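First the structure, in the form of structure tokens, and then the observations on it.
In this view, the complex is presented without one of its protein chains, the others remaining in place.
And now, chain A:
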Amino acid sequence: MATDVAQEVPRKGEGKAAKRRQNKVQRVVYSPAYRAKGGLFQALRTYSAEIWRDRWQIWMNFLRKFKSSYSTTFFGMFWAFALPLVPIGAYTLLATMRVVSTTDDMSHLVYIALGVTLYAYITAPIEQTMAALKSDMALLSKTHIGVFSVILGRFGNIAFETLVRLGLIGVLMAFFGSYPTHWQSLYFIPLLAVAFMASLGVGLILAIFNAVASDVEKVVSVVIRFGVFFSAVFFPMPQDGLSGQLTDFNPLHTFVDGLRHLLVKGYLPEWELMAWTAGGGMVLFFIALSLFYRAEPHLRASG
């Protein structure tokens, strides 16, 4: 029997607060089969309710982590804005010195700034999901806090850094004239969400395996560090030969290069490839959500 909410019954009032609340009492059955047959809709419903319930805590988590990062520094908030820009600055310098090749499609500064921003944004859910489950396992194993509340609390910093970088990109675009000119650039926003969910799906699946063998996160860390050089972040990948063919199978490349072109130029260089990647990413996300929903009680208990 794997019933989360098998029946809901109204509850006797105990005061103003209880009366105002939707008085419903849950009947929960915990068994070895708890959630084992849970499907996608059950997962979506449970997790969205948890995120709504814990919204205050997610926000507080973000603020806490954000404040604690800079609370003991002399320059305080300066670092919050400076550090996200460091990778962009470093690779821009290399591009300016002609150490890495650039593209004629757009300003190399915009190219690199967007590449770094998108790559960090897309890979963050993969790494942070595993990290959240590991570092906050004590909290997860002792309370019923929503697992996504813990994961999303860690994305606060990522969201802030992305906004700071996008701010810089806005300045660079205005300065170099690489700003969006076509209405189709607006597709950038929903595709950004799709990329995030696809990446989160990968992160959720890997987090399950990482709970059994922590080697997973080490391998992922290596892949992401090296992957940056194979995903058109700083320079375009060759179109010909074996490496050209392999890039089609690198979803990070597809998302980074596609989203960048879409924002700046207003079109996707390979829209079919993007459609397949985005579609596959969403399917993966939904599968991952269902699997994670089933595995979650056991993952939490392993803490």
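By definition in this document, a contact is a pair of C-beta atoms (placed from the backbone, for glycine too) under 8 Å apart; a residue touches a chain by one contact, two chains touch by 3 or more; residues count from 1.
The rule is simple: contacts and distances are computed from a predicted model.
Visitor: Tell me the UniProt name of the left-out chain, picking from "Sarcosine oxidase subunit delta", "Protein-export membrane protein SecF", "Aldehyde dehydrogenase iron-sulfur subunit" or "ABC transporter".
Guide: Answer from the record: the omitted chain is "ABC transporter".
Visitor: Would you indicate which residue among A:48, A:135 or A:302 is in contact with the undisplayed chain?
Guide: The one listed residue touching the chain not shown is A:302.
Visitor: Decide which residue listed in A:80, A:109 or A:211 touches the omitted chain of the complex.
Guide: Missing-chain contact among the listed residues: A:211.
Visitor: From the list A:33, A:246 or A:275, which touches the chain that is not on show?
Guide: The one listed residue touching the chain not shown is A:33.
Visitor: Across the whole complex, list the residues on chain A that are touched by the chain not included here.
Guide: Within chain A, the residues that touch the unshown chain are 1-2, 9-12, 14-18, 20-21, 25-37, 53-54, 56-57, 60-61, 64, 67-68, 139, 141-145, 208, 211-213, 291, 294-295, 297-302.
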